[in-house]
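Dumping the structure here so I can ask a few things about it.
Missing here: one protein chain of the complex. Every other protein chain is in place.
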Amino acid sequence: MKDAEAAVSTVGLTRDFGSFRAVDGVNLDIPRGAIFGFLGPNGSGKTTTIRMLCGLLRPSSGSGRVVGCDIAREGEAIRRRIGYMSQKFSLYDDLTVAENLTFYAGMYGLANAKRRERVDAMIALADLRGRERTLTGALAGGVRQRLALACAIVHEPEMIFLDEPTSGVDPAARRRFWETIADLADGGATIMASTHFMDEAEHCTSLGLMYAGKMLISGSPDALKRELTVAAGKIWQARVPDSIGFLDRIRAFVSGGILDAYIFGASVRVLACGARLPADVAGAAAWEEREPTLEDVFVHHVRSSAGMEGQRCDA
Amino acid sequence: MISVRDAHKFYGNVRALGGVSFDVERGSVFGVVGPDGAGKTTLLRMIVGVLSPSSGTVDARVGGDGSDSKRRIGYVAGRFSLYEDLSILENLALFSRLYGMDAARAASRSRELLELTGLLPFGDRLAGRLSGGMKQKLAIAAAVLHEPELLVLDEPGTGVDPVSRRDIWSVLYRLNRGGVTIVVSTPYMDEAELCTRLVFLHKGRVLESGTPDEICDRFPHRILRVRTDVPETRRRLADFPSLSVSSFGRTVRVVVDGADADALPRLREHLARAGIAADVDAVRPTLEDVFVLAAESGRDVA
Partner (left out) sequence: MRRLRALIVKEFIQMRRDPLTLAMLMLIPIVQLILFGFAINTDVKHLPTVVFDQSMGQESREFIQSLSATQYFDIRGYAASYDAIRRAIERGDGVVGIVFGPDFARRLARRDGAAIQVIVDASDPMSASSAIAAAEMIGLRKSAAVVAEATGTGMSPVYDVRLRPWYNRDFRTPYYMVPGILGVILTMTMMMITSMAIVRERERGTLEQLLVTPMRPWELMVGKIAPYLGVGYAQLTIGLLVGRAVFRIPMRGSLALLYLLTLLFIFSTLMWGILISTVSKTQMQAMILSIFGFLPSILLSGFMFPRMGMPTVFRYLSMALPLTWFQIITRGILLKGVGLESLALPVIALCVLIAVFLGVSLFKFHRTLD
């Protein structure tokens, strides 16, 4: 019943570098076919976690299974069945597009006929038809990224790890990239992608928020937003003339019930406990309810996990 | 305050900027938004005055007579450029001396800025041991020690955690309220929303400019959002007449012509016929929608 098993599952996955704990007891459970978005700032442990799952780093403690194989003992089997695209788009600049693909196909031991077929399919996927003989070093960022993805999945892996696949790529190329990812997931592959673009999380079916080595929270984007509304409250936005002065007044005079208040361009936004704004705030401006962003969710959880004051609603 | 007129910049044969024009008004929080390689850093360096355009003009009129404009500009480079082996206070003391401030003034100004950035408790910590967000705040403090009129920041929010990013923006708004004009570059669309005015830079050209609201209002198309649990929805919408269909996790965004008033009911109908249970509503375009459209239509021209 291997296939019924989760694509990735970990229990207490931990990794230390000297005295620094980069990943601290992470539990993951990614079902097959999911697009799992792994969110967090630089240095929060995303890359280290992904590297452990790919067999590039050994966990200091904890255990994990990837496509049904144990990451500590069955690295060989895992390597054959996963694809991994590292942050740097690790391609050989002095090889052509086709040579890079052929090389990686060879590294996964694809036989001649199969290799040609897959290289051809990947050239189509990366939209590089006609540029097979271009040197990789001459490609622009977005194109390199598509080629790197193609190289990582040339052997049709069932599980694909992408480490910051969209860093340094423009929004149009990013959107296109996520289309490809959605196609791969539709085709049955499971995807785990890390990113520090909060807005990219919307492309994922489920999310994990990583901060300072810990997994703060996970779930689908909608569920996370709903959960914020249930556990904390709603996001309200209003246009005010002097936003800073306004925020200072709110902070100084409001007794409680405001968990977060920040400037949003020409407006201010607040996260308020419960379904309504406190009366003294409600009267101060023309508020409209807004859907929380994932950043709202993230900030709330970081602050509550750090035990910061004023992050609780005591009804 | 800043006027950029048809600025070009070439590095050898590579065109970093290809004819950029815009104005920055005093008191604004101005965003230079674009992906890596769009020419943001080149543009900022010209505004600061450390790089000159190959042709065209970049003019930052600060300090009245403009004779000593460097003193009136603060600059936070993309890479942390303070001394990692000095403490926060030592770094600030060093820069205050470089700016030629007298000791008493420097001390009070440092304290004020450390308070503003929330770094006051960490004055003796080595800069190298600060988190990304704290480093960024320290760099900002050092850049505004000498009370410049203009603060230019190259991607202050990149790679910083969301909490720190929010703190950084709060510092920027406060400086702005104190009279400092802010020019900030970013690759993030959600940061672009935080600017009072912005330009979209793509391959060295300006694609769009204006306030975030103006830019979104100009978007000529409508966006219909489909929320569903059926995975193949996007593919099943391939035969629905639209400009583009893209999926975001479990939601699908369908872009239709702005003049097409009954697109929404037709889409509902289409989904119902395909047997897909879904919530459909029209949503306001995001800056990203605008950018993607502009970048794609301009792709072959650029």
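Labels for the chains are A and B, by order of writing; each one numbers its residues from 1.
Rule of thumb we're sticking to: contacts are C-beta pairs under 8 Å (C-beta built on N, C-alpha and C of every residue); 3 or more make two chains touch, one makes a residue touch a chain.
Bear in mind that the values here come from a model prediction, so they are computed numbers and not experimental data.
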item	value
Which displayed chains the hidden chain touches across the whole complex	A
Contact residue for the chain not shown (choose from A:Asp94, A:Asp248 or A:Asp280)	A:Asp94
Residue among A:Thr14, A:Thr49 or A:Ser86 touching the omitted chain	A:Ser86
Hidden partner chain, touching residue among A:Pro41, A:Gly55, A:Gly142 or A:Gly208	A:Gly55
Residue numbers in chain A that touch the chain omitted from display	51, 54-58, 75-76, 79-80, 82-84, 86-95, 99, 102-111, 135, 151-152
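Here is the rule we go by: only the chains that are shown with their structure count from here on.
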item	value
Chain A and chain B, separation of their C-alpha mean positions in angstrom	21
Footprint of chain B on chain A - complex, ascending	33, 35, 40-44, 140-141, 167-173, 175, 178-179, 182, 185-186, 196-199, 202-205, 211, 220-222, 242-245, 262-266, 293, 295, 298-299, 302-303
Chain B residues within the chain A interface of the complex	34-38, 131-133, 159-164, 166, 169-170, 173-174, 177, 187-190, 193-196, 202, 211-213, 227, 231-232, 234-235, 246-251, 286, 288, 291-292, 295-296, 299
